[in-house]
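Questions regarding the structure given below will be posed in turn.
Missing here: one protein chain of the complex. Every other protein chain is in place.
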Amino acid sequence: MTIKNGIVPAKYYEVSYKKSNLITNLLSLLGKIKKHPTALIGMLTIIAYILMAVFAPFISPYSVKYSDLSARLLPPVWSGGTWAHPLGTDQVGRDLLTQIIYGSRISILVGFLTVLISASIGTFLGAIAGYYRGTVDTVISRFADFLLSFPFLIFAVGVMAVLGPGFWNLILALTFKSWVEFFRLVRGEVLEEKNKEYVEAAQALGRSNGAIIVSEILPNIFQSIFVLATLRMGYMIIMEASLSYLGLGVPPDIPTWGSLINSGRNHIFDAYWISTLPGIALVILVLSINLFGEGLRDILDPRLKVEGSE
Amino acid sequence: MLEIRNLKVVFQTDRGVVKAVNGIDLSLERGKILGLVGESGSGKSMTLLSILRLVPYPGKIVEGEILFEGEDLLKKSASQMREIRGKDIAMIFQDPMTTLNPVFPVGEQIRESLRVHNIIKPEKEGILGFLRERDRRKKEYEKVVELMEKVGISYPEKRYFSYPHQFSGGMQQRAIIAIALSCNPKLLLADEPTTALDVTIQAQILDLLRQINEVNGTSIIFVTHDLAVAAEFCDEIAVMYAGQIVEKGPVDKVIEEPKHPYTKGLLRSIPKITRKKEKLYAIPGNVPDLAFLPPYGCPFYERCEEAVEECKEATIPLIEVSDGEFVRCIKYL
Partner (left out) sequence: MYKVPLKDGVLDMENGTFIQIKNLKKYFIEEPDLLMKLVAKKKKRVVKAVDDISLDINKGETLGLVGESGCGKTTLGRTIVRLYEPTEGKIIFKGEDITEARGEKLKEYRKKAQIIFQNPYSSLNPRKTVRQILSVPLIASGVKDPHEREERIMYLLNRVGLNYRQMDSYPHEFSGGQRQRIGIARALAMSPEFIVADEPVSALDVSIQAQIINLLEELKEELNLTYLFIAHDLSVVYHVSDRVAVMYLGKIVEMGKTEDIFFNPLHPYTKALLSAIPSIDKSKRRERIILEGTVPSPVNPPKGCRFSTRCFVKKGKMCEEEEPELKEVEKGHFVACHLY
């Protein structure tokens, strides 16, 4: 090995050739999740629910509109019912298992869409506010503060009352306030990253501001956004259920857990299953999402810290 | 007054076992200044933290003895160590901004040190307890002002109430030295206290520390990566590499007649202000990854210009070359 002028020839730095990209990153992330019990349980449960929602028509014993008035208020199988209706029926004879399976569709769809939209809006506004500062920042931030002063549910109720029931109205009501969380997160992180030298380096190379935000800064804060999104999803699902419970969600012919819980209100004592079982389904899903989200945060956070100097 | 024997500190990480400190022997006499010189990853900071048993998780002290005035610190209980920390042995760190708590006034933080170790004893309890408390506070305030003056903070009576961010870097470091000195420790551990400071402030702080050493007789262990600072400031130097001491001795001997190839390389790679400009010598390669140290052989082998085949396999102990001078190199066996 000849050492010339203090520069060691390239061969000295032999490192195994590693191709890192999105796929390998995801795979390694999955590997880490496997080692983390709560995250793993959460993820598997969520996948089960998603499969249930997707394959609803195939796995539910009855069609969603089927109702047999002669089979009203039948108890679930462990309270004296039959396997024909394993989770019982409601007051118009609809099979509860079918209703719960189909109900998961709305919950998951609403949860996912709301988070997707509010995350996108929030990230966009947060990036602009954080990067450009100035009046833009002040205006958006004050507006966000203003929105924050309303309690979430009451605000959503108000919007739905004005717009009326409907799937997209529901989405609008829920996203109208939730983007603020993402806005604040992204703005804070952009503010911090903006001062780092790799951003200055990109500026010195002449990159446009837009390119810098998208290709330099965003990849670094993506993980935080993702963790927040997972955690908010549970919250959105609960909100949807609450609104449906109040009769302010989707139109009544689409089954949701919230409206099921509501419809079972009057039968709490004689037919507890109508309210309770959808409620349990809801709780399990939200719990799994939260476990997954927090587990993800645990896994990702320490690795977010770049191994710096000792 | 301080003797470290065969200290080993190990970190369990998912990359493997990292031997941060791999068998260190040091001794320090009363009133002397010992310099621990090395680059990042050499284990010098970890050695200091081990003395006060402040090694962060997942690190553990797995072997060795640390004898402070004859007693092994590694055998003491947690509460005994708390007594010693701050009172008999004090430590100052590199970044003053993060060492001081930003939400408390500086004077209060110095006073906290006095209070924790009950330097100013409370009077006997009594019905007028709260008056005695006020009295005690006043005495502590005066002592803090005295300390602040000693370390060279001007207008201490007013500055007592200032917050850390209102101090400059140099003054912050002086405040930290004041905290360290508050209980008149016998040993001061300094972990790169001047690295983050400008060169003129560094000079001031070094003077201050030298004063403390001469006037109070406080022994100091000074960790640094700057050989020039160590050369000017310390009585004895120990050069560390990959968790081991590779050369040790009186400062003049080590600087003027370095024996270990690493020490020689370091000295040659420092730019010097001389009339004749020469190309800088650079030690080739990189500092080794402490997770993958070979269990035998010299850790410096890969980068050593004087290496021979045997260096790869032999484990060399620290050899006494002459009175007080030690080297860990096969050439001196």
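When the chains are written out, they are named A and B in that same order, and each has its own residue count from 1.
Keep this in mind: contacts are C-beta pairs under 8 Å (C-beta built on N, C-alpha and C of every residue); 3 or more make two chains touch, one makes a residue touch a chain.
This one's a predicted model, so the numbers in the text were calculated from it and none came from an experiment.
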Write out, one label after another, the shown chains that touch the chain missing from the document.
-> A, B
From B:A228, B:V308 or B:L333, the answer for touching the chain not displayed is B:A228
Contacting the left-out chain in the complete assembly, out of B:V62, B:M97, B:L131 or B:L280 | B:L280
Tell me which residue among B:M171, B:L189, B:I245 or B:I330 touches the hidden chain in the full complex.
-> B:M171
So which of B:L54, B:L67, B:L267 or B:I319 would be touching the chain we can't see?
-> B:L267
Against the chain that's been left off, what residues of chain A make contact? List them.
-> 5-11, 13-15, 17-20, 138, 196-198, 200-207, 216, 219-220, 222, 306-309
Of the residues in chain B, which ones touch the absent chain?
-> 39-40, 168-171, 198-204, 206-207, 225-229, 231-233, 255, 265-267, 269-275, 277, 279-284, 286-287
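Going forward, only the chains that are shown with their structure count from here on.
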Could you please state the distance in Å, as a whole number, between where the Cα atoms of chain A are centred and where those of chain B are centred?
-> 49
